[in-house]
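Yeah, one chain of the complex is gone here, protein chain that is, but the others are all in their spots.
Chain lettering (A and B) follows the sequence in which the chains are written, and residue indices restart at 1 in each chain.
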Amino acid sequence: MVVSAPGSESDRACVGLFVTCLADLFRPSVAWASVTLLERAGFRVEVPKGQTCCGQPAYNSGDLRTARRVARGFLDAFEPFEYVVAPSGSCAGMLRLHLGRLFASEPEEAARAERLAGRTHELTSFLVDVAGWTEISATFPHRVTYHDSCSSLREMAVRDQPRTLLARVDGLELVELPDRDACCGFGGTFCVKYPDISTKMVSDKTASIAGTGADTVLAGDLGCLLNIAGRLAREGRPIACRHVAEVLAGAADTDPVVPV
Amino acid sequence: MFDGREIAQFPEASARALGDENLQAALRLLGEGFQARRTDAVERFSEFEDARDAAVDAKRRTLRQLHHHLEAFEARCQEQGGVVHWAETPADARQIVLELLTSRGVRVLSKGKTMVAEEIGLNGFLEEHGIEVVETDLGEYIIQLAEEVPSHIIAPAIHKTMPQVVELFRQHHDKLKAAPFPRRTPADLVAEARTVLRRRYLEADAGLTGANFLVADTGSSVIVTNEGNGDLTQTLPRLHIVLATIEKVVPTLADGAAILRVLARSATGQDMSAYTTISTGPRRSTDIDGPSEYHVVLLDNGRSSLLGTPAEEVLRCIRCGACMNHCPVYGAVGGHAYGWVYPGPIGAALTPALLGVEAARHLPNASSLCGRCEEVCPMRIPLPKIFRYWRAKEHEARLNTVRARLALALWGWLAAHPRLYRLGTGAAMWILSRLAGRSRRYRNLILANGWTRSRDFPAPAGRTFLNSWNRRP
Partner (left out) sequence: MSAARERILGRLRDRLGEGSQESPCPPATSSVRAGDVDVFCRRLEAAGATVERIPEDSVPQAVAQYLAQRNLAARVRVSPALAKLGWDAEPLLETAFGIAELDDAAAVVPAVLGVAETGSLVHVSAGDNPTTNHFLPDHAIAVVAEEAVCADLETAFSAASGSAMPRTVCLITGPSRTGDIEQRIELGAHGPRSLHVLVTKK
């Protein structure tokens, strides 16, 4: 599986893969694809057993006590790693920008959180910016469009990295969305707390996706993908949704998020 | 008028807004209107980011010594013949304005656009006391005719389509024989409003404006407008009243310049609005026009209590409206659904501070935290961070639903026990996967009907990644 391992197993830098709860529960293929990509880029990948979630759902719901409780487990699980990589801009953003704030009243934990924050990366940005690795060998003969998640875009400065990688995929034609920086309406619990507004937002998004003529939507965040796939399916639009890692790893032989 | 009770109806009001075709047609114009114009203005101005930093810095420094700047403003204003009034509450401010008007026998008050007047419910109050209020900003005038409240802080009638304005003018202007039919273009409507309103400036005995900022160093109030109505309002009548909240003061005109460099660009996408007017005191003895009295009402209404809290950064707001112009939630439901004076992201951040977390609890929650507002805010107000702060306050005060609290607690407990978490989620995903059948989706899911009302719910794969990984050979 490892194609470009520099040196022996023990020489290689170790990445702690933060699977993220949505990939873990709904779409393990995203995590497998992430492992593949990281190994191809020359890293040893470990998946710490103690991981569950970063605490974002509680953090964004104002339940800071619960968020701290969950986040502490995360800190314990990932502290030993030189790099923490997540196939999600949203989870990586939580760790990078918010974990320190969450522990504002506990200086020691805050310091741990800040140290970890500096080592945390979104998958495509890690491959391109940190590892400097773009040797994708994959084929995906489809016209695709790419949805930028808000956290990738605004919290993690991920915009060009997935496109740089996708440009290396044989047969893939990328058509950009006209409203690239508009939210899809997922927003974690927002989409169930204010379903009407969320529906309007996702319907605008699926309409512009359909307008590109793409048969596949890619994104780096599973939350957006579940939302967009759910709406596309309800509208009966035959457009597949996949995580960008699956395509980059050449692992897009599985069903899309909802079969078309 | 706004009394704050309507915020509780946010879900219903937003559902109505989503079904309102006129409103949706009006809101669709935001993309090529305000958004595109701001983008162009920022692209034209290569120093925009530096200008933002300077403006943020000016307001930060000011707020750290707000009391000194207010005292300096008061002293300078009074040295030049102005009078400064202090009001803690909306009721105080209304009373001050009413007394100024009645003691001078004012019958007709012309008004420039001011959101603070909306905040204190001034129009209704004055009308109850027999004073006629004439809104002169075109947007404000339109909604005054429609007996509505503003739905945007710089474009109060943004929710109206042109045919609706045509109809309003037909109802109200025909008796004035202002202009002949048919009136079809916006230019005709603007000309008609101009004709009707310019007589009213001269009839008014007093003019009331807001202030984009106050200048401590010179004791001045500054308004930034495009129509020129504010200038006529504060020049023609004999009494000029300025209504402003305490955080509007800046130390010097140079600080004002820093704000001006980002204000119009962020608001309307102009490099500079048509009129930026600095008023200082009443007319001088040698002047041949201008008001003979100049009064400034300084309103607190909760601002002072915000300082020192994580929400204090909202006090940097310069009311440009960029956050709402770019907010997908505002773009979906418009301003009225928010139920109070300040809609959109800035409203969601400010309203809980002014009306309390309980009354305003929907507003900071009704956000996907997409962060577009913070990205365009010229004053770099971290709006999503402030939404999270109010959400935490809401949770702390146990104002959210029992169901939400229970779900969070249960999930949190499970997530803090990885082994149980893997077991529990593993079983749940297996069941959810099996029950979904061959279609690999749910069209209806009892605990997630908010989702499945409009979206299919994708079925999970079956075995979770962590369980598979741990069983690897």
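The rule we apply is simple: a contact is a pair of C-beta atoms (placed from the backbone, for glycine too) under 8 Å apart; a residue touches a chain by one contact, two chains touch by 3 or more.
Everything numeric here is computed off the predicted structure, so don't read it as measured data.
S.K.: Where does the absent chain make contact, in terms of the chains shown?
M.R.: B
S.K.: Thinking of the whole complex, not just what is shown, which of B:Ala17, B:Val133 or B:Ala157 touches the missing chain?
M.R.: Of these options, the touching residue for the absent chain is B:Ala157.
S.K.: From the listed residues B:Leu23, B:Val42, B:Leu197 or B:Ala461, report the one that touches the chain absent from this view.
M.R.: Missing-chain contact among the listed residues: B:Leu197.
S.K.: Out of B:Ala258, B:Ala415 or B:Ala461, which is the one that touches the chain we can't see?
M.R.: If we include the chain that is not displayed, B:Ala258 is the one touching it.
S.K.: Can you say which of B:Gly105, B:Gly130, B:Gly308 or B:Pro473 touches the chain missing from this structure?
M.R.: Checking the options B:Gly105, B:Gly130, B:Gly308 or B:Pro473, the one contacting the hidden chain is B:Gly308.
S.K.: Since one chain has been left out of the picture, which residues of chain B touch it in the full complex?
M.R.: So the residues of chain B touching the missing chain come out as 26, 29-30, 33-34, 47, 50-51, 54-55, 57-58, 61-62, 64-68, 70-72, 80, 85-88, 92, 96, 136-139, 142, 155-158, 160-162, 165, 186-187, 189-191, 193-194, 197-199, 202, 218-220, 226-229, 231-232, 235-236, 246, 251-258, 260-261, 268, 270-284, 286-290, 298, 300, 304-305, 307-308.
FYI, only the chains that are shown with their structure count from here on.
S.K.: Using the touch definition up top, name the residues of chain B that touch chain A in the complex.
M.R.: 11, 14-15, 18, 31, 328-329, 332-333, 365-372, 374-375, 388, 390-396, 400, 404-405, 408-409, 411-412, 414-416, 418, 421, 425, 429, 439-441, 443, 448, 450-451, 453-458, 460-461, 463-466, 468-470
S.K.: Spell out the residues on chain A that touch chain B in their complex, using ranges where they run on.
M.R.: 19, 21, 23-29, 31-32, 47, 49-53, 55, 57-64, 66-67, 69-70, 72-73, 77, 150-151, 154-155, 179, 181-183, 185-203, 226-227, 229-231, 233-234, 255, 257-259
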